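A single protein chain has been omitted from the complex, and every remaining protein chain is retained in its original position.
When the chains are written out, they are named A and B in that same order, and each has its own residue count from 1.
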Amino acid sequence: MTLLAVDNLCVGYRTRKGFIEAVEGVSFVLKRGRSLGFVGESGSGKTTVGMALMRLLPDNASIRQGSIIFEGQELLAMPAAQLRQIRWKKIAMIFQAAMNALNPIHRVNDQIAEAILTHDPLATKASAMQQVEDLFSLVDLPADRMRDYPHQYSGGMKQRAVIAMALACHPALIIADEPTTALDVIVQDQILSAVKKVQKQMNISLIFISHDIAVVADVCDDIGVMYAGQLVEYGRRDEVFEAPVHPYTKALLASYLTLDGAAAQPMPFTGATPNLIDPPPGCRFCDRCPLSDAACSLDVPEYAEITPTHKALCFHCK
Amino acid sequence: MVTNKSMQLFNGSGRLYKRYPMIGRFLENWSVFNESLIGRIGLVLLAVFALMALFSFFTPMIDPMYHPMTGVDPQISNSTGPSWRHWLGTDFIGRDILCQLLAGARIAFMVGISAAFMSIVLGTIIGMIAGYAGHIVDTLLMRLADMIMVMPTLLVVLILSSLFGQLNIWTIVLLIALFRWPGVSRVIRAQTLSLKQRPFIEAAKVTGVSHFRIIFRHIMPNVLPLSLLYMTFRVTSAIIIEAALAFLGFGDPGTVSWGMMLQWVWKTGHMFQAPYWLLPPGICISLLTLSFYMLGRAMEEVIDPRLREEGEIE
Partner (left out) sequence: MEIRRFILKRLIEICIIFFVILTVLFLLFHLSPGDPVTKMVDPTMTPEDAEHLIDQLGLNQPLWLQYIYYLKNFFSGNFGTSFHYGEPVFAVILNRLPNTIVLFTTAIILSAFVGIFFGKIASWHKGKQTDTWITLGALICHTIFLPWLALLMIWVFAFKVGWFPLNGMISPEVWTNPSAGLWHKLLDVIHHMILPLATLFCIHFGSYLLIMRSSMLDTLKEDYILTARAKGLDEKVIRNRHAAPNAALPVVTSVGLSLAFSINGGALTETVFSWPGIGRELVFAVSNNDYPLAMASFLLIAIVVLLANLVVDVLYAYLDPRIRY
């Protein structure tokens, strides 16, 4: 059962230096209850995709084409008032910088209750507070810290509070954007298991955005690899991990050390990420690609279907 | 248009830029500055006032009666409205108001820039020392700054003039400078603290460079743009304080400032009869203040890239 279908999404930013084509032709499908992870380096457009799904892009951004169909409705054509009904009730978000995602001058429980009271017309203040207490126990936060202010929380507690807030309205989809990046490894691990637990328990679909391929591998069923604004490889976790076809994915996996040291054969990158203001006409990876030839830098690559669930954006992957 | 040209010069052939990196940097900053309407208006206004100040040197040469302080029209002994002889009219003893206005511009620039310059030098040095030295030196200097910051400068100068008698214009400038450095030194201190953490300062320390040299060779070039920015704001406050002092009748009796002109129109009871005399000095003080403020705001955008519109994506 399809929850979300994104087709040929293109997003750009107007800046002082020119128009940045930050996301180019991204398409994917997400089924209910499944989890999808986006990996890529910073500036690869993965955060932009997440923000576009909620139509929360900054003012200088524009969605040039594409469609985002969520539960059968086109999000990109939706008026603002209707969109507000979808936000958090249907699609919630766990933000990249959880440290600052909570408003410093409001109590944590008030901030979570605010989401409930906004979207549930039947909720009263008391019932909302009761729900907040339940959410706190769900993410293993002590209920007696509910009335604290965010600055009284540790980093891990703030992140848990943000997760609790994301769950407040039982959304169908949660977009988690680097939810563990600023945390130390142990807390990171606890947060990840909390995310996995509630996701399975409440049957929520998850889009997980991270630069850390290990984290994505741990959480997600499907994986999309982003490079320079494009989805260069997309498939089931096993397909992408066991049989990567795109040279960028291969390099990415090689640079990630496993405990047994099996894959410890890092491939050095030469060259830089392309300038997205005036991207090269051909494959965006060809400058750094060990397989590239003359055709790569001239022709526009198309997705090659390796299996029905596995595709890659490369001339050399068949 | 100018923007594009200077950007081309900066990016394009690059020869000029390579040989003189300062010029390249200047052109880049200038193009940012030039894009802000506020900055351009401020600059134009300032240029007008500078011209006024310049003209004030020439008016007494045309006719002695156009001397702002001592020149009296022999045919007029009271305040008259605008005429061909006196474009803005005359004051209560027949002196030309336009000439006084021009002379006032000169005094305002002199007071504003010299007081601001002194307070900036003081504030920058104290801020750098406090930030660099840390510990007890920092605490003492910053407590001193706090203490001076809560003192109303105008009233302090007033009480000093009651104790020490009539102040001349340079004493006033000096006093303003002495009481207006704390704000600057706080900002410079904060900047120095963050610079101190940077590797190049660490490296200089490890290689045994003297503290004096570190402060003046390595830290100072990095805080100077900020000092310069604060200078534009200090100019404003110095001009206002001098004008207010003169308005209250404690200015230097040997100079004609805009504040003093207002004091004359007020104290001689002409404010209801002589709008041609009441309006110009007030407009000038306010506009000059405005132009320095606008200049400062535009410079802020150059110095703090965070404020530039539409930044990059992460």
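In this text, a residue touches a chain if its C-beta (ideal position, glycine included) is under 8 Å from a C-beta of that chain, and two chains touch if they have at least 3 such contacts.
Bear in mind the structure is a predicted one, so any value in this text is a computation, not a measurement.
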| item | value |
| --- | --- |
| For the chain not depicted, the shown chains it touches | A, B |
| Hidden-chain contact residue, picked from the options A:G72, A:P104 or A:P121 | A:P104 |
| Residue among A:L36, A:A92, A:I191 or A:M226 touching the omitted chain | A:A92 |
| Per the touch definition above, residue among B:A133, B:L174, B:L278 or B:I303 touching the missing chain | B:L278 |
| Residues of chain A (touch criterion as defined above) contacting the omitted chain | 54, 56, 83-89, 92-93, 95-97, 100-106, 114-115, 118-119, 149, 151-152, 165 |
| Contact footprint on chain B, counting only the chain that is left out | 146-147, 149-156, 158-165, 236-237, 240-241, 243-244, 247-250, 259, 262, 266, 271-272, 275, 278, 281-282, 285-286, 289-290, 293 |
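Note that only the chains that are shown with their structure count from here on.
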| item | value |
| --- | --- |
| Rounded Å distance, chain A centre to chain B centre (Cα mean) | 51 |
